[in-house]
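Only one protein chain is missing from this complex, and each of the others stays in its spot.
So that you can tell them apart, the chains are marked A, B, C and D in the order they are listed, and the count of residues begins at 1 in each.
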Amino acid sequence: MEYTVFILLLPLAMFLLLGLLDSKLKPRVAGILGTLGMTVCTALAYFTAYQFFTQPRNAEGVIPSVTPYNYEWLRFTEHLHIDLGIYLDPISVMMLVVITTVSLMVHIYSLGYMHGEKGFQRYYAFLSLFSMSMLGLVVATNIFQMYIFWELVGVSSYLLIGFYYTKPAAIAASKKAFIVTRFADLGFLIGILILSFFTKTFDFATLTATPTAIITETAGATFLGCSVASWALALIFMGGAGKSAMFPLHIWLPDAMEGPTPVSALIHAATMVVAGVYLVARLFPVYCVTPEVLELITTVGAITALYAAIVACVQTDIKRVLAFSTISQIAFMIVALGVANDTDLHEGLGYMASMFHLFTHAMFKALLFLGAGAIIHAVHSNEMSEMGGLRKYMPITHITFLIACLAIAGIPPFSGFFSKDEILTAVMHKSTFWGIWMTVVAGLTAFYMFRLYFRIFWWKNTDCSHHTPHEAPLTMTLPLIFLALVTCVAGFIPFGELVSVNGQPYHIHLDWSVATTSIIVAVCAISLAAWLYLKENKKPTAMADATRTLHTAAYRRFYIDEIYLFVTHKIIFKCICAPIAWFDRHIIDGTMDMFANVTQWVSARIKGLQSGYIQSYVWILLMGTLLIAAITICCLL
Amino acid sequence: MNFLSLFVLIPILMMAGLAIARDMKQIRTVAVAFSTLQLGLAIYTVLKYLAERAAGNAEEMLFQASTMWYEPLNIHYAVGVDGISVTMLLLTAIIVFAGVFASWKIEPLSKEFFLWLTLLSIGVYGFFISIDLFTMFMFYEVALIPMYLLIGVWGSGKKNYSAMKLTLMLMGGSALLMLGILGIYYHSAPEGAPLTMNILEIAGNNAIPHDWQYFLFPLTFVGFGILGAMFPFHTWSPDGHASAPTAVSMLHAGVLMKLGGYGCFRVAIYLMPFAAQELSWIFLILTGISVVYGAFSACVQTDLKYINAYSSVSHCGLVLFAILMLNNTAMTGAVMQMLSHGLMTALFFALIGMIYGRTHTRDIREMGGLMQIMPFLSVCYVIAGLASLGLPGLSGFVAEMTIFVGSFQHTDMFHRVFTIVACCSIVITAVYILRVVGKLLYGAVQNEHHRELTDATWWERLSAVTLIVCVAAIGCFPGWISNLISNSLNAIVERLS
Amino acid sequence: MELLPLAQQVLFYLLAIVIVVCSILAVTTRRILRAATYLLFVLLSTAGIYFMLDYTFLGSVQIAVYAGGILVLFVFSILLTSHPGESCEKSSLTKRILGIVAALTGAAVCAYALFTYQWPAVDLIETGEHPIKALGHALIGMDKFQYLLPFEAVSVLLLACIIGAILIARKR
Amino acid sequence: MEIPMIYYIVLSLVMFFAGVYGFITRKNMLMMLISIELMLNAVDINFAVFNRFLFPGQMEGMVFAIFAIAIAAAETAIAIAIIINIFRHIRNIDADNLDDMKY
Partner (left out) sequence: MDFSQYSLIWEYMQPELLLLVATILLFFVDLFASPRFLDKWFSGIACVLLAAVTAISCIPGGETHTLFGGMFISTPMTTAMKLVLNIGTILVLLQAHSWVNSEACKVRRGEFYELMFFTLFGMYLMISSGHFLIFFIGLETASLPIAALVAFNKQGGDSYESGAKYLFNAVFSSAIFLMGISFMYAMSGSLYFEDIALNAANNTALFVVALAFIISGIGFKLSLVPFHLWTADVYQGGPTAVTAYLSVISKGAAAFAFLWVLFKTFSPSPELWQGILYVLIILTITLGNLFAIRQKDLKRFLAFSSISQAGYIMLGVMANSAQGLTALVYYILVYIFSNLAAFGVIASIENKTGKVSMDDYNGLYQTNPKLSLAMMLAMFSLAGIPPFAGFFSKFFIFASAVNSGYYILVLIALLNTIISLFYYLLVVKAMFINPNDNPIETVKTNCYGRTGLVICVAGILVLGIASCVYGYLSGLSLTVGI
């Protein structure tokens, strides 16, 4: 399957082509070129998936993973070398499909959405760059290759968030996104260093084939009470947590919504943000040998899920709501991974569930974002207060958006229901406490999504005398429809057959007790939302007033951003950087200058020696001579 | 005659050519012609080197030639290159080439400017091809002194102060170095055998007593370290770079600071492996501080060149840091970092020079939104920034990762902990790079007068593109250069174990 | 000079007193002409010492060159550069202290060195005066302990000094 | 010869350092010159005395003293010329006035 390399090279070529020619190309041409490239890429990805999954399974019933391409890029030591290659196994192939699909949709969608924007060509170049990086990330054969593309997606994300580079908010957001994820990547890097130091390999296949190696290699090595292996894996997870916006590294994602909406759909909803999940899944066998790290993962995921869900309930910017919803949903996947185990298929349900949810979520969340994009395109605002009653003006958007909302709320038969149900089942199986916790979060999800939905499409009947919102053009609605279709049918894909913790086929069966509960919770939440937001009324305001403190805190995202701001500006800048700079200029440099100044000073002070009088000269001459004689005599005797 | 001597000869001819050139056009012609020739020579050397190696020539240094110079002291004019030297030669040639274009419109006294610049490059080339301590040291000093006039005459800001400080501090380093070299020389051979200045022979004799190594190693390491901007001897760098004219900053940060790193291991570590192992921890702490400290300092600077200078402190600190890890991988990383930092920092300074030439300010608070005004320069600046913060696909990443992975392979816990500390710099780097990019290039145009400014001219584009291509080439295809370096390091590393 | 030991002692102490007193007076007196006169006494006493030591030639040279030549020069130039009867103002206290410090330190160091030195016991043979002929041979001989070269060299020095002195002293 | 050598030497030391004192304290340059003569004279005594008491068999010291006298004469000649030169320029011969150049 050597052709898979073109899945990477094609977007790269597009990036270079569009990036270098930039304004020499007509915007239209650039858009079409980019889209065409992506189309071919998607086709290749689908074909790969087809070829891969239709392979004969081996004796253990596992689809053998394939490495069609591997090139030693940079050799560090005998054992350690960075390879650039393509590693195909069920999850990477699944990711290929997801990424290319969403990316293609976004490419098409952007033709309409970004029409007439300055820097259209650049936009497509960056999209191609992102696609390439993300694809490279998922097919990485080794952890360092993943790190490379990990950084590249970070940069593409930075560039795309800051696409409107004249907008201060966009600049700040892009910077924030990059630096926060960079900080997390530091953990990732250190984790890699520790891991590779002990295991002497970067290679995923080797790492996951003998996951216990790390325990034996690091035998006895502990640091602050935890084994080095745990540290390494926890640090690697930190990288993932940063990319996947887990609490407390989530702060960049809501701000990242300053980028163009299709970008949010692609990067900050469907693909890049799930890289963390993918990373944990990729190294899952290794994680399984350190249960304490898995517990950490579960806890972080659960807290994030609840936190994000609560915050999402009170946001007024529709993209923010979606962003928090994304965080919450990713946390679901993380939790699912955290509760899983690779001992057998059943224990490993969470793994499968997580991947399944990743897949479905990518589709419906992309759909939501693209829908939101269409709405914003129509009303030229992100604020809920500017919207309401749009269902009449934008029927296609309305329907597709509703489908997505239903999916995310976990209403059958939409895809979200199936995947979320598997997750809840897995969590419930592991721990009832987390199970209930996650169910509550699922309820909150349904609530805030329908709050959003009702606020946009119902709420009031706008009299749009000055400006009538209109349905988006075909280039934009087409992707919506496609994704909505996928959302409708994706739940019925026999996902467990293809992806599971040990590769053996797993037959998905619904745990009806869990499913029923979650459906009931969801329906209740939707009803509540409908009660509050179907028609314009004062109830929401009243409720907000009633819970003023909580509401404000939630609206301000529980002041996490402020804390960060305090730490970075007040502590790091004011208390570390500025003093260091001062120290450098005045103490270190001052010392160097002092040598010069002291020399000058001494020079000025001793000028009196050269008094100009013959007699003082000879006096010094004589006394000098005598002194020399006297001292030498003293030394001698 | 050995063709390596051409590296010194061509610039000398270039100086002669410049001396007889009459107008700006001729000066440019001469400069471009000779620097291109030199670049060609450098590329030829690399290729020839690779061919020789491929042909199985396993000598430690290739193309050696040695002519007796000062017989009473057994000083030779001895040349020879290994993988590291050829890399550095290539780097120098590239940067000089780019530097010539970056100073296309230098005023006043353009002829003198190019003369001094060429003299500087003679020193650098000579240093990299020498394998005799004396010649090496001589070329080293040849490279230092033109800086004074280049900054003093063509610089800006408080140029007198900076030029003087830079020169004196670097001379301070070379003072230590001279003593170190003399010390090495007088212990270079066992009792009775003739003393020698030849690095390979000294290494072969391996006769420097251990207690002397304790004395000589710090001398040489600090001596070269000052040029490598080692904390706390780095303060010449911010002022010096800030005041220097564009091409000089490029050459200085790009190449001259590499002399420090190169010397550190060609002389200090290679010749005194025992002390290197025993004393490395002291310098490791200092360089570790350099790395983080430089980055932190860069965060709050407002002058573009200061930011870059502190960033250089951080990056060059990483070079020395890696060298001190004393293993093949880390040292390979160090050399790659030299190469990478050389290219990208030259790119930075070129761009800053071009921006400054237009806006007449380097204060980031007084500029903004340059992306709209000079998109080409701005894009290049972003690329340089990304290279600096270690974006994969550009050279910085390759070098830094090699360093980190290599350093972390050290068996000693202390070294590994310090590696992690050094790793932290990548975050801080991101902070200050993005801060600049955000303030300088993005956002609204701060100064309405800037709207009338033009984008890069063709020579500026050529200068920047040359460097970017190199940065990207190394970033994308690091394998061959990494192999080139690490093969040459084997000899050094063997001595260390 | 063949003198009785007592007479020799008396003579020595006499000369010594003159030398010490006149030396000190020569450098402390405020009238310059008097200083020259004291110097003359010192020089003559020194010649006396030489005579005592049986260095009659040296003593004669001392009288001829110093007393006869140099001192006359002194007197001329004193008369040339100062008004008669004019006395120099006193030296400042600092200067005098410095002078005394220097002189005393120097004397102390030298005295210490000289007194601690183990002088070899030399048989004090009464060699008497060196024959003048031997001296003459020594001054034009070329072997060891013969001084043709310095003799010639000093003539060059004197010539050079004459030229130099004329060069400076003449008006143009 | 019952007078010990050291007596002579002390005598010469007194003379020498009297000269030193005079050289350092006196303003008038001729006085300085007189002091110098004292110093040189003291050295001559040294030579003669050492020769007589320690190495009576030869005359190295005495000859040196003779040459020293000659050289002293030469020095004096130049010195007086210079003093006259100064007198011509500044109408006095105070050493303290020669301080145009300092520091």
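The rule we apply is simple: contacts are C-beta pairs under 8 Å (C-beta built on N, C-alpha and C of every residue); 3 or more make two chains touch, one makes a residue touch a chain.
In this text the structure is predicted, and so the values were computed from the model without any measurement.
Colleague: Would you list the chains present here that the left-out chain is in contact with?
Modeller: Over the full assembly, the chain not pictured touches A, B, C, D.
Colleague: Looking at the whole complex, which of B:Leu37, B:Ala65 or B:Leu168 touches the chain that is not displayed?
Modeller: Of all options in B:Leu37, B:Ala65 or B:Leu168, contact with the hidden chain holds for B:Leu168.
Colleague: When the complex is taken as a whole, what residues of subunit B touch the one chain not shown?
Modeller: Counting only subunit B, the missing chain is touched by 69-73, 75, 134, 138-139, 141-142, 145, 148-149, 152-153, 159-160, 164, 167-168, 171-172, 175-176, 178-179, 182-183, 185-186, 215.
Colleague: When the complex is taken as a whole, what residues of subunit A touch the one chain not shown?
Modeller: Counting only subunit A, the missing chain is touched by 596, 599-600, 602-604, 606-607, 609-610, 612, 614, 616-618, 620-626, 628-629, 632-633, 635-637.
Colleague: Take the complete complex as the reference. Which residues in subunit D touch the chain that isn't displayed?
Modeller: On the side of subunit D, residues 16, 19, 23, 29, 32, 36, 39-40, 42-43, 46-47, 50-51, 54-55, 58, 60-61, 63-64, 67-68, 71, 74-75, 78-79, 81-83, 85-86, 88-90, 95, 98, 100-103 touch the unshown chain.
By our rule, only the chains that are shown with their structure count from here on.
Colleague: Any chance you could check whether A-C or A-D wins on number of contacting C-beta pairs?
Modeller: When A-D is set beside A-C, the one with more contacts is A-D.
Colleague: From the C-alpha centre of subunit A to that of subunit D, how far is it in Å?
Modeller: Distance between chain centres, rounded to whole Å: 96 Å.
Colleague: Starting from the mean Cα coordinates of subunit C and subunit D, work out the distance between those two points in Å.
Modeller: 7
Colleague: Could you give the separation in Å between the centres of subunit B and subunit D, each centre being the mean of its C-alpha atoms?
Modeller: The mean C-alpha positions of subunit B and subunit D differ by 65 Å.
Colleague: Counting only residues that touch at least two other chains, what does the list for subunit D look like?
Modeller: 20, 24-25
Colleague: Mind pulling the residue numbers of subunit A that touch at least two other chains?
Modeller: 615, 619, 622
Colleague: Are the chains arranged, by touching, as a line, ring, star, complete graph, or other?
Modeller: other
Colleague: Which positions of subunit A touch subunit D when the two form their complex?
Modeller: Those in contact with subunit D are residues 607-608, 610-615, 618-619, 622.
Colleague: How about subunit B: which of its residues touch subunit A in the complex?
Modeller: Those in contact with subunit A are residues 165, 168-169, 231-232, 234-236, 238-239, 293, 296-297, 299-301, 328-329, 369, 371-372, 386, 389-393, 397-398, 401-402, 404-406, 408-409, 416, 419-420, 423-424, 426-427, 430-431, 434-435, 438, 441-444, 478-479, 482-483, 486.
Colleague: Show which residues of subunit A lie in contact with subunit C when the two form their complex.
Modeller: Touching subunit C: residues 615-616, 619, 622-623, 626, 629-630, 633 of subunit A.
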